[in-house]
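Before anything else, here's the structure in question.
A single protein chain has been omitted from the complex, and every remaining protein chain is retained in its original position.
Going in written order, the chains are labelled A and B, and every chain counts its residues from 1.
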Amino acid sequence: MAAATSPRSILERDGFVRLSRYLSRALLYLLLITMSLWFLAPLFWMFMSSFMPLDQVGVFPVQWIPRVWQPENYTDALKFWNFGITFRNTMFVTIVSLIGDIGSCTLVAYGFARFRFPFRDALFLILLATLMLPFAVRLIPVYAAYEAIGWIDTFYPLIVPNFFGNAFYIFICRQFFLGIPQDLLDAAKIDGASEVRIFTQVMIPLAKPAIVVIAILSFQNSWNDFLGPLIYLKDPDLHTLAIGLYKFTSLPGQGGIYNQQMAASTLMVLPVLIVFFLFQKQFIQGANISGLKG
Amino acid sequence: MFRKSTLLLLVAVMLLAMLSLSAVSAQNPDCEGDVTLTYWHHWGGNRIPLMEEQIADFENNNPGICVDNIFLPWDNRLQNLLAAIAAGNPPDVTMFGRQDLPFFAATESIIPLDDYMAADGIDPAIFHSSEFAGTQFNGKTWLLPLPGGGAFAIAWYNSDHFAEAGIESFPETWEEMLEAAEALTIGDGSFLERVGFNANAVTGFPFLAWLNANGQTWISDDLRAITINNEAGVETLEFMQAMTELNYGIEELNAFWEMSGEFDQGPLIQGLVSIESNGSWTLFQLEDHAETLNYDVAPIPYGPSGRADRRGGAHGGWGYMIPKNAAHPDEAWQLVKWLTTETEGKGACWFIQQQQRPSPLVECNGYEKDGGVHPRAESILGVAALDYLVPVAPVQPEANQILGRMVDDVLFGDSSIVDALASAEAEIQALLDSFWEEYG
Partner (left out) sequence: MTSAFGAQLGALRGRRRTRWRDLSPMRKREARFGLLFIAPWIVGVLLFALFPFVASFLLSFTKYNIVEPPKWVGLEHYVHMVTDDPLFLKSLRNTAVYVGGSVIIRIVLGFALALLLNTKVRFLGLWRTLFYLPSVVPIVALSVIWLYVLNARAGLLNSLLHAIGLPRVRWFADPDYAMIAFLIMSTTWVGVTMVIFLAGLQGIPEEYYDAAKIDGATVFQRLLRVTIPLMTPTIYLNVLINIISAFQVFTQIFIMTGGAPRDATRTYVLHLFDHAFQYLPPQMGYSSALAWILFIIIFVFTAVIVATSQRWVFYQGGETD
């Protein structure tokens, strides 16, 4: 990596800009490529090994190209794991939750953003405070309550709470509503539109960017949820993909059919990657809103 | 991006999802009846079709009763069951581990079966007495046994590996076992290529299995006192320690085991180990590989304090029971009878014989599958005869964790054998005391 000219003299003469042109650009791209490899190698290996024979998976150092392509790893994996049912269940939970999240969060956010009522700010502070409550504190009473009303082994515990607003999504959405100019609302009011009409026909269309972000966060949340399905769903006909994959694999010391495990993982990961590539911008936006704004 | 077509697509997908959801049911569509029993079991893998056949035959023989046949995975089964019982919608019949009985019986979360048995003239003597003993708690019968609780710790070994290493016959004692394992293990001293035998990978609870093979039970017959801190306990841990050391220590052995596979791809089948200790069900899996795998069966070796005729503890095993609040207890009893006592048709005998395992029923131990007797089935029956009954602690799941930690303390060299035994014994005894204080 030695440069032809002394880096020091370049620094002194021209500062960082010149040096970067000659050398640090190369270094920069090398670094970026290395990091990409670090991030992507596990996923790439997942895909490749899902076609390998079992004994090739155990070879050290690791091999990247299947010696023989063995698509039957997928069919073998599916023998013990009803992908169809788990996929359908996951779709169902995800979509209904998504509808619940979007419906309730836009409604509540609009209430917080556009109306004045007593204790509004105090209530909003409570909303923010609930973000700090660890899930572990909620786990047991909520579990006991669901069990008391016979909701164990149903989708309700995974779906119903989403219809009562998620603090974080409400927060995102409210910020967005606050940014919509008041003039638009006033114009609608002058036209004699009711509050409900203003909400559904003016605000909601305007809030599409925020709604897409919420939809993506909600989708990720339901699709990836593990603990919820783990404790609430026992009938295999109700299992979601996350649980199906977990049951199929197992703890170290017992597992080891890595090629089939990777085939199963590939099946679970693919739909998420497709959605990610379709909505890349919104995914990144979602991450940004989560960590940047305030 | 959020076009109408997208929305329509979403709605269509959701409708599809809902539609397909409503179609999901494990019920036999041909069955017509007034009563539908919910039935949970854990017979996975290649036993799923067997169970379906068995249930279909039950439905044919019991008109009016249909069965919703649900295969549940093994982990979290007790939590699932408890939650369902507490919520008042339990299954009508469920498969149940015998070691988990005390808590459920003490809280009366399940129904005693003695009245049903008396009414239908089911004589306990139709079961092997050691099998039936595991169904008792506080003087009542809470479940009927199937499959058997014995033949859990059988040694399955690769005959070719034995021939290569020049070992003539399967070791009888722990000392011989250590010698054989040392000869069978292959590696360079720090990286294992093949493991002769892993004493920590034993079905159930490794320490207790070896303690049993050393002639000891660990808990008093009234289930109130435990003893492991004695000569036999020390010998047991010494054996496990020595076996681990000759496999280059616990870390390398565990690392090796991460790659070893399971089910019908287990380490014995892959040639990664020479001897494996596993239950009678292994026959079913190994037979699929009989063409490439030259294997045989033997009883596990016994320890210095043990006896040649007492090798394995019959402490595990399963049964079928009826939870409290079951919707149809009378019909449920018919199913329990079919699953555990029926010698005709595709009942209890048939189901176990298809798998060529020992049956808890005295009458069904011919080991015939479709008419033929498997050559190794006789050996398994011989091994099962060396089992003796071992009581199970009411706090078994947590006790197993403590015992597991105790073994690790020793194998990782963090504690002396005597200290480890003493503290585990005290800890489990305290658990036991608080259990009896609460439920006694």
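The rule we apply is simple: a residue touches a chain if its C-beta (ideal position, glycine included) is under 8 Å from a C-beta of that chain, and two chains touch if they have at least 3 such contacts.
What you see is a predicted model; the values in this text were computed from it and never measured.
Although it is not drawn here, the omitted chain touches the following shown chains in the complete assembly: A, B. Touch with the chain that is not drawn comes from one residue among B:Asn89, B:Thr107, B:Thr227 or B:Ser379, which is B:Thr107. Only one of A:Ala26, A:Leu139 or A:Ala187 touches the absent chain when the whole complex is considered: A:Leu139. In the full complex, chain B contacts the hidden chain through residues 76, 78-79, 82-83, 85-86, 100, 103, 107, 109, 250-252, 254-256, 258-259, 395-398, 401, 405, 408, 412, 414, 435, 438.
Residues of chain A that touch the chain left out of the display are 11, 15-16, 20, 28-29, 31-32, 35-36, 38-43, 45-46, 49, 57-62, 104, 107-108, 110-112, 114-118, 120-128, 130-145, 147, 161, 163-165, 170-171, 175, 195, 199, 220, 223-224, 226-227, 231, 241-242, 245-246, 249, 251-253, 255, 258, 261-262, 264-265, 268-269, 272-273, 276, 280, 283-284, 287-288, 290-294.
Just so it is clear, only the chains that are shown with their structure count from here on.
Centroids built from CA atoms put chain B at 39 Å from chain A. For chain A in complex with chain B, the touching residues are 54-55, 58, 80, 85, 88-89, 91-92, 95-96, 99, 143, 147-150, 152-153, 208, 211-212, 230-231, 234-237, 247, 250, 252-257.
Chain contact summary for the complex, chain B toward chain A: residues 1-2, 10, 13-14, 17-18, 20-21, 24-26, 44-45, 70-73, 75-76, 79-80, 83-84, 86-89, 201, 254, 257-263, 265, 270.
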